[in-house]
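The complex is shown incomplete by one protein chain, all other protein chains being positioned as in the whole.
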Amino acid sequence: MKARIHITLKNGVLDPQGKAIQQALAGLAFDGVEDVRQGKFIEIELTESDADTARVQVSDMCEKLLANTVIENYDIEIVA
Amino acid sequence: MPVAVIVFPGSNCDRDVAVALETATGRAPAMVWHQESALPACDLIVVPGGFSYGDYLRSGAMAAHSPIMRAVIERANTGTPVLGICNGFQILAEAGLLPGILMRNASLKFVCRDVDLRVERADTVFTGAYAQGEILRVPVAHHDGNYFADAETLQRLEDGGQVAFRYCDTGGNVTPEANPNGSINNIAGILNADGNVLGMMPHPERLADPLLGGIDGAPMFDALAEAIAA
Partner (left out) sequence: MSKTEPRPDDLMGLSDGEYDTILDILGRTPNFTELGIFSVMWSEHCSYKSSKKWLKTLPIDGPQVIQGPGENAGVVDIGDGQAVIFKIESHNHPSFIEPYQGAATGVGGILRDVFTMGARPVANLNALRFGSPDHPKTRHLVGGVVAGIGGYGNCIGVPTVGGEVNFDPSYNGNILVNAMTVGIAPTDKIFYSAAAGVGLPVVYVGSKTGRDGIHGATMASAEFADDSEEKRPTVQVGDPFTEKLLLEACLELMATDAIVAIQDMGAAGLTSSSVEMASKGDVGIALDLDQVPRRETGMTAYELMLSESQERMLMVLKPGREDMARTIFEKWELDFAVIGMTNDSGQLTLLEDGASTADIPVAPLVAAAPEYDRPWTATPPRPVINASDVPAPDDLGDVLMALIGGPELCSRRWVWEQYDHMVMGDTVVRPGGDAALVRVHGTGKGLAMSTDCSPRYVLANPVEGGRQAVAEAWRNVTAVGATPLAVTNNLNFGNPERPEIMGQLVGAVQGMGEACLALACPVVSGNVSLYNETNGSAILPTPVIGCVGVMGDVAKAVTAEFKAAGETIFVIGETQGWLGCSLYQRHMSGEATGAPPPVDLDIERKNGDLVRQLIADGALTACHDVSDGGLAVAIAEMAIAGGLGAEIDVSPVIPAHAWAFGEDQGRYVVTTTGPETVAAAAAKAGVPARAIGQTTAATLTLPGTRPISVAELEALHESWLPDYMAAR
C-alpha cells in the first residue's frame, strides 16, 4: 500500500520560496498568477494492507516527524 | 563537572564549541554520539551547529528524534542548562524544548557574517557575564534562521521575558535592516519558560578568540564555566 503526503505551509505563514516563484513566473510573463505556495511531496511504501490502519500510521508519522505542525499542514492520500 | 556536547551525523561546529568550552572551563567536554541513549554526568549540555542529517526534511527535524535527545529532554526538564547554537537551536525547537521554529531565511540565501545582538536578558546562567542591553558582535551562518512563532506563542515569549537576544544595529536599535534573516521581532535567541534552555542562531563560539577577530562570544562560556563550577 502506498501513501502520498502533501505538506504545505499553513495559511498566514510567510512562504518566501512561494513568493520568489511567483515573482519568477511574473518575470516570465505568466500573468494572472494570484498566489504561489510551495511545499513537499513524500511517497511512502507500506507493508500494511488495510487503508484505515495505514492512514493512522502515516498520520502519526506526519505528527512526529514529517511535518512541523507549528507551520505546516499535511494531507494524506492512501493509494491501494 | 564536565560538559556534554551532542554530536549528530552532520554536526560540524562540535569541535569549535568544544574549543570554546575547553578554553573557558579548562577541560575538554565529553563528545556524546547521537546514538547513545544516556548522557554522562554533566552540568551543561550543548547542542552544536552544523547540518545534522544534511538538514534534509527540515533543519533539525531528524536529529530531534535521535536516541540521545530523549535523555537531553529529560535533563532539560529537570533543570540542567542546555545551549543550542544554530542547528542546535533548530534541533531544540523541533524537539519541543523551545517554542516556534526556524524557517528559511527571508532572503532565501545562506548568510554568513557578523551581526550585532542586543542582550535582552542578562540574568540567566548563559548571559550573566553580559550587561542588560549590551551590544555584542558575533557571526551568524545559516540558511534557516528565520524565527517564527504564532501570535499567541510570541506574546507569551515577549510577556515572559523569554527573548534572550535580538538582532540590532550598532547603536542597539532593533531595525528591519539589522535583521539578517527575517526573524519575527528580530529574535536571535530564546529561552524556555524556566530559563535553563537557550537556543540562538548566532555563533558565540566563533568570536571567542582575539586572533579570529573578536571575543564578544567568550563571556557566555565564561559565565557557564563559572555557573557549573559553583
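Read from first to last, the chains carry the letters A and B; within each, the first residue is number 1.
Quick note on the criterion: a contact is a pair of C-beta atoms (placed from the backbone, for glycine too) under 8 Å apart; a residue touches a chain by one contact, two chains touch by 3 or more.
Everything numeric here is computed off the predicted structure, so don't read it as measured data.
Per the touch definition above, the residue from B:10, B:128 or B:161 contacting the chain not shown is B:10.
Shown as candidates are B:58, B:75 or B:206; the residue that touches the absent chain is B:206.
Among B:58, B:143 or B:166, only B:143 touches the chain left out of the display.
In the full complex, chain B contacts the hidden chain through residues 9-10, 12-13, 15-16, 19-20, 49-51, 53-56, 109-113, 139, 141, 143, 203, 205-206, 209, 211-213.
We take it that only the chains that are shown with their structure count from here on.
We define each chain's centre as the mean of its Cα atoms; on that basis chain A and chain B are separated by 29 Å.
The touching residues of chain A, counted against chain B in their complex, run 13-14, 16-17, 20, 40, 64-66, 68, 70-71. Across the complex, chain B meets chain A through its residues 57-58, 61-62, 65, 94, 100-101, 103-108, 146, 148-150, 182.
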